[in-house]
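Just one protein chain is left out here, and the rest sit where they should.
Just so it is clear, A, B and C label the chains in written order, and each chain counts residues from 1 on its own.
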């Protein structure tokens, strides 16, 4: 790639070293821990599914029971007891799920022969990883079959009716209009639920519940419209929250293609406990990596609360950290959809140039990464005509800097969740703009001492200073002191701390072991 | 100016030589001729004004009478008889106008002492040119007082209610919203009237009659709002048509600041006779030059009938010709608002780059000229949201290439003449876009072998080939054969040929002489 | 009966976007006036999501309303000279050879003060428009395009002279209903001369609907997106129909 910004390579390398330094102690912590949702995700991979009459999912029934049975039980991993019950009861996974949903106590069967459990588990690991590999192969095949049929950048549209069947209608219409990626927005506050609801759902607020059945329904619908349109339509959902690994597991099983997954989003923006989040994100990302799922990180969120011009460096710093945490979980650059956003105050003089600079900088520092670029939201207003103009320039910058995943801005962003026509207008605008400037990226250079170049150098330097500070203070303390996103989160505060599990010496999790092996993460 | 396109200077010079060669025979023709409207314009400058009971303007009453009196009379110039009557009757200009309107026959007084006529005429020339110079000085003073308060490029808005008093309301609102230039669109087909209506008017179709009183009313209104806004608001009207010189004269007297004035518009787009138009445009432009009025040429019109991509070179060729005809009439570069337009099919791949190239090319070839840049019109549709996006990119290109006069595109272009809110949305969009990319022009370079650069070289070469062809065929024959705008106009066809006048050996026009002297046009 | 309402993101939610100007100053009172006005149009809910001043006396509003009304879609009769029955150029020529047996003569113009020739040229000129050749290219037709700003009187004269089958009138400028006046004058002139039945009268232009054209006394009207083949198909069918009467 030809550089347009002439960022010094040694400074970029130094920033990556800082990220490694910052994340090292966190990684050590992670390695010693699991969490209730990591255990539930493991169970889900093994086949645990369904819910009891009150809607409590089987994985929760199991883990809650094990937890209640004493802390030493979960330290060995939930899978051990689940598989033990399978072996001891001599039932299928489906039958066991059924039994558990009906009240069967997973602690009843005494712990049996480890060898038998090991063998049975291997069988489950093989079955489940084969399914995930099949999904990956199917995706590769389809993307090969329909190659060059998607837009560049990929056009990403959200649906958010709250009802999966309505979502399907809207998603199909969006795909017919030209969407390459459909994201089903999650219902408000699902990220704070410490369980994943079961089955198809039709009641959500501002979004639709992420459930495995909903994933399946939407996947089938997109495959159908994809065949008509001769385009592989990518499906996205949201992992970050109290159930990151479970949602990742469901996504892997149902062939999702992207997943919102940020190493710190839950901590900063949902007040989830920091230790819990760091542990959860790691396991969820290993699953994503294994399933070939692109993660989308949430740097854009920094800019909804802080000023996008002043705090642009926090976005870059977070990209370095997300990248590093991603590497540590086995994600290669091409699965790292690092986030950023077009969020500057539209009244800033030369704001367009600063946005261009930020986007180009991300492109050059993360050259192989399918960058996820978010539209203006904060400064959108009821003036839909102004909003449309802002989206037009956003579309322009995205194409002008060769972004990877392009979230379409809605002219009604400040008014309501998207109407069907809003989405159409968004796609139409993006297609017009991007086709009309197809070759811009290759045609344009920036003046060496100009605004765009200077700004990128400044932001890189600010990001480095910031990361030096964080490296000095330490990650956990930095979060506690509010260095990120101007939010302070106490180490032992936030939701979900009680769900953290210290791994015992006999911690049993062949799924984790399989991923570590296959992803080449062994030390 | 730093070049971004690296156009070869010798080729550009050669194109200018071709323009000179093409226009030379036309200039010779012009020098030997006058026209009824040139004569009427001269009378207007001398003070002839008013209309009879049937609404026939005094200048027309005079010239029609002289024409009826025999061809040798007008060959001496209409002013001779008008001033003769003044001297002989011993009345003031106002009194004479009154008499003529009431039926007084201008041929009644026998031609008297040439010396007395000469002296009286000088008095009139002095009075009238002093007024025009005062206007010019006033404009300069105000522009100095309010310097840097206008947008760059100047934001140009049209009003077109048909009623001058409604126009005033809309123009004031537009100025308050940020317009720098107000153009009062002329009523449909006024360009085909061989007279200029008299007085304030309230009935027009798609525009308002250009009359001297309407000019005065709008000028006063804009001066008023300009004082409030601390911005000099420029006023524009349309000269091209059958009364080019008269409208130029009225504009000079009422302190208009710009004037639509194209050397060939009338011929090609209004089917006005070619000889008549060439003669008229010369005199009208001398008046504009003398009054410090910027002319706006009409290259955009080529693109409403021909394809903007294919025929881009015709725009450039026309710019060279308009420039050359302008020079010959005493207009310096800073008064030459050469036209062009953003009119390519929005579905063309890389259309944005071609538009950028065309605009940048105009900027570099005509560096001191206040280029007039026209918005998309032909490909605008009832899809106002798409239209808004097209206007957004148009605004972008204009600022990105440092244009001088920016006509605002209306999102409802394909629907109706602008509503007040349409105009507001247009200004708001332009201000947002242009502020947001203020420094873009200085920040960006084009790749030497890229699309933008290549395209400009191609268009320049095509324009040169075209002008070589025209130079070979000759201007009049070229028009007859349809080389321009794909329209064929026979030499002796079109409207207004009968109004052409061969200047006699004793042709008397001290106004013309004054302009030639003061503009340094003497051979 | 199929009842249809506007759709935002849920069936029958009735959502509609509106924008307009009011001749009042911007502010809380203006916004409330805007809201009431929208409600007066029979919208149930209305949210004025944006307002801004256009001047001291005018202000601009963007609103979203929730429509209560619906229409019976089954009872809607599309009224556009639609292109379902359109033949291709070759088919039209064949049709003429088979059913008319002589060249069909068509005269067209952009009438009155209207100088927007691109539309009529799109229908008549050789090269046509959007990959649909114009009538001049039809071997079995004789097409005369008189161009811009043709007085009605002159157009009729010419049509009589060349013994035209059909007259095509293009009208683009509609401000102050100038098209209606001009189109009406054309038909009145024809009638006064007793020539209305002699010609098939076709009107066209971006704001001309079939309904309007028929109301004004034309046989048919063509709006946006009309092509030469639509017009040719209509004309030749009409000629045969007239013969049969």
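Quick note on the criterion: contacts are C-beta pairs under 8 Å (C-beta built on N, C-alpha and C of every residue); 3 or more make two chains touch, one makes a residue touch a chain.
It should be emphasised that the depicted structure is a prediction, and the values quoted were computed from it without experimental measurement.
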{"item": "Residue in contact with the excluded chain [from B:179, B:384, B:437 or B:501]", "value": "B:384"}
{"item": "Of B:420, B:437, B:475 or B:501, the residue in touch with the unshown chain", "value": "B:420"}
{"item": "Given A:3, A:71, A:102 or A:188, the one touching the chain that is not displayed", "value": "A:188"}
{"item": "Residue of C:11, C:126 or C:162 touching the missing chain in the full complex", "value": "C:11"}
{"item": "Residue numbers in chain C that touch the chain omitted from display", "value": "4-8, 11, 15-24, 27-29, 31-33, 36-37, 40-43, 47, 58, 67, 69-71, 73, 76-80, 82, 207"}
{"item": "Those residues of chain A which, in the complete complex, touch the missing chain", "value": "162, 169, 172-173, 176-177, 188-189, 192, 205-206, 269-271, 304-305, 378, 382, 414, 416-417, 419-421, 424"}
{"item": "Chain B residues that touch the omitted chain in the full complex", "value": "161, 166, 170, 381-385, 414-420"}
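Criterion: only the chains that are shown with their structure count from here on.
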{"item": "Between chain A and chain B, centroid-to-centroid distance (C-alpha), Å", "value": "60"}
{"item": "Whole-Å gap separating chain B and chain C, where each centre is the average of the chain's CA atoms", "value": "34"}
{"item": "Residues of chain A engaged with two or more neighbouring chains", "value": "385"}
{"item": "Residues within chain C bordering two or more other chains", "value": "19, 52"}
